[in-house]
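All protein chains of the complex are present and in place, except for one that has been dropped.
As written, the chains take the letters A and B, and residue 1 is the first residue of each chain.
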Amino acid sequence: MSAGLTTLLSSPDALLLMLLAIPIGMVFGAIPGLGGKIALISVMPFLTGMDPLAGCVFLISLHAVVHTGAAAPTILLGIPGTGPSTAVVLDGHAMTKRGEGTRAIAAAAFASGVGGVVGMIALALIVPFALTLMTHISYPEIFVLTLFGLGFAAVLSGRYLVKGLIVTSLGLLISFVGTEPTYGVQRLTFGSLFLIEGVDLITAVLAMFAVPEMLTAKRGQQRKMRVLENDTSFMTSGVLSGLRDIVRHRWLTLRSSVLGVIVGIIPGLGGDVAAWLCYGHAAQTSRTPEKFGKGAVEGVIGPEAANNSKEGGALVPTLFLGIPGSSGMAIFLVALVPLGIAPGISFAERHSDLVWAMVWALAVSNVIAALVLILLARGLQRLAQVPPHILTPFVYLLALASIYITTQEWRFFLVLGAFSVVGYLFLRLDWPRAPFVIGLILGPETEEALVKSLSLWGTDFLLRPVAFGLVVVLLVSIHSLPRRLSRRAAQTQEAMQHAD
Amino acid sequence: MVRYLIGSKPGGGYDRYGRLVAKHLERELEGSRFIPENRGSANGILALREVHDAALDQDILLIFNTGLLLSELGGQDGMDMSLADFNWIGKASSEPRILLVRKGTGISSFEELRQRGEGLIFVTSGFGGASNVQTTMINTTFGLGLKVVPGFGGNEAEAALLKDEVDGLLMSESNVPQLLEADAAVPLLAFGRSELPGLQDLPQGADVAQTEDERLTAQLITAMTTLGRITVAPPQMDPARVDVFRDAYARALASPELRAEAAELGLPLDVLPGDETQEIARNVLSGNPRMRDLVTAVFEN
Partner (left out) sequence: MRIERAVLVALALVFALCLAVASTYRWQVALGPALASGIGLTLCILQLALTLRATEGRSIPPLFDYAHRTQFLWLGCAVGAVTLLGFGIGGSIYVFCHIYFETPKRRLVTAGLSAAATIFVVYGVFETLLQTRLFAGLLLT
């Protein structure tokens, strides 16, 4: 492992390219709709002839810091920069509206940095067991894990459990619209050709969160926010409170980072899943779960830590087996081709220096990116201080642009309009909206794992040892959930009475 | 700017060939910029349609899953275009197909598979993809009684075999050596002559065929192995432009740079120019009616 650091430090080319990759990656993250995959694809033509180490470090740093950059539009404008940032939109943007944008950005940046480093340490500890872990985790286990994710939807629904589950089902159902990947059947498209690729995640998240918030933005909110920011005359107080949040929630940061690594290792579970699992985990373990969705800083920390740590985890199947751990990693694998590197079964043994140098680059670039974001936090916060009547049109245009960049299809503008009405209704009726996105993200993964499990093992699939263990844990946590929820509700009520 | 669509998920063989070809086409056509895009859903039918419906002046190419020939032959839903209408730019390889089983099954020959194959799980690419149709055809005509499960794309099938979750595969030769190296699989049968170590002396599909249906199946699969990694242009592309791409393709595939890179990546090459490839494909598409019936039966399954 330390040999990797020496390798990295002794190559000035690699260090230079790493520093170059950080701003490029952050910009690709910050422009909604672009993201890590497009960043990798865009730089591929420049890779030919590069030194393999320098090239690998460049690629991995580029891909790693995208989420850190994405925190800016996600938190300040409510427009998710990348898929995994959809988990940060809710609480990050709510904090901005409360005038705590700097704090949210700082917390996101610190969590990302810590996530990157903890991810690296966890990775070093896990790697010896990773291959064993992978042989025990297959479709049945992935299926049960996705059930955990769906279970978090219930936690996030709080008092409105049934409504939350209805919204989850709706999200799941929408996720099945489009061409079924194995049989090529056009499902639930009702004959519309543009739906054959399915409903785009970014469109749905914008319609559920960003647009309804803009629609209901109050004129008076503006002034209040300025006052709050002026109160904190000390230059970096927002940054400091972000740091304090991380220290206060250090265990959450740590757990989310480790969870991120594990989800990253499992092929077939993408970054979106890692982020939402950790969002759910943060809500479930929070002392104040009722604050989630209304600007709880834990809702920023959990997914941000996982976003960056899961990159390390995803390297394991990618480099050790040549099986991409996520769609981003699949493109990463392809981008390695011009460097003359073809990971496969014995690649990591033969090139362990290179592998560890990449892991170190991952951690170091995450830390640098976090620092950059922290330095920019105050300046970026000003963006959110623009009065709503000037900000709103730009948010709408940016939302439409990010939809067009991801889908290349104008009809999704109309889908945005239609879903915005649904999002608005849910907001006004006080229905939980996060479960919708959880359903939408986990739908395809849940279905694939379930159908493949049933095809290979029949209904016996739940009897595989790890799957069976997970089912038991799931049942126990479901059993204790209502009690814990009601206890928390009682505590909150009590606290409120005391406050009165 | 030339859009180069790859009709498969990232990471697999089509992807590697596609990106290699795109990169070297870009070098051959000075001042051009090739942008590879993966379009794997529904075995690339959607990508094929996109190319089919492309605007007249659009520079768009596609490397497609050879299985689409079978989709057309079997009249699969959604396949209402004829591949013969497209402008074929060329093909990059012949990829013999190898039928293999997991070592743990204890099966060491195709004869044993015939006798003891009942219930073994063979996984394939998506329904209607080449490996799916061919595996199902072998299974039904040779009466093996296997359970064929579709939906395992890219390296997923190999990973499942390595993890002892499935019992066998029909796969392209280039991916077999690493499974043999890991001592995970036993090759049983080849379709097309393979030059790779450990695969040269395998019996051919045609050798073990006994009935007429078995012979037809072996014949179709073997014919398709010669049509590997095909690049096409839209049917309506200007003939002069098509010639530009065909020439560039021939030059790129003959260039020492591409050959060296392909060797390094372990991608075997066996190049044919566009017009000749198109001819072979026409013959397959307008072939024996019984063959068509056998393929159709797979899709109606």
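Definition applied: contacts are C-beta pairs under 8 Å (C-beta built on N, C-alpha and C of every residue); 3 or more make two chains touch, one makes a residue touch a chain.
Only a predicted model underlies this, so the values are computations on that prediction, with no experimental measurement involved.
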Per the touch definition above, residue among A:Phe194, A:Tyr396 or A:Phe468 touching the missing chain: A:Tyr396
Residue among A:Leu5, A:Leu19 or A:Leu188 that touches the chain left out of view: A:Leu188
Interface with the unshown chain - residue positions in chain A: 31, 34, 162-163, 165-166, 169-170, 172-173, 176, 180, 182-183, 185, 187-188, 211, 214-217, 389-390, 392-394, 396-397, 400-401, 404-405, 410, 413-414, 416-417, 420, 424-425, 428-430, 439, 443, 446-447, 450-451, 454-455
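Definition applied: only the chains that are shown with their structure count from here on.
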Distance between chain centroids, defined by C-alpha means - chain A, chain B (Å): 36
Chain B partner contacts - residues on chain A that touch it in the complex: 41, 45, 48, 134-135, 138, 179, 181-184, 186, 196-197, 267, 321-324, 327, 330-331, 333-334, 337-338, 340, 342, 344-346, 448, 451-452, 455-456
Contacting residues of chain B [partner chain A, same complex]: 9-11, 15-16, 19-20, 23, 33, 35-36, 41-43, 45-46, 76-78, 121, 126-128, 149-151, 154-156, 159-160, 162-163, 165-166, 178, 181-182, 264-266
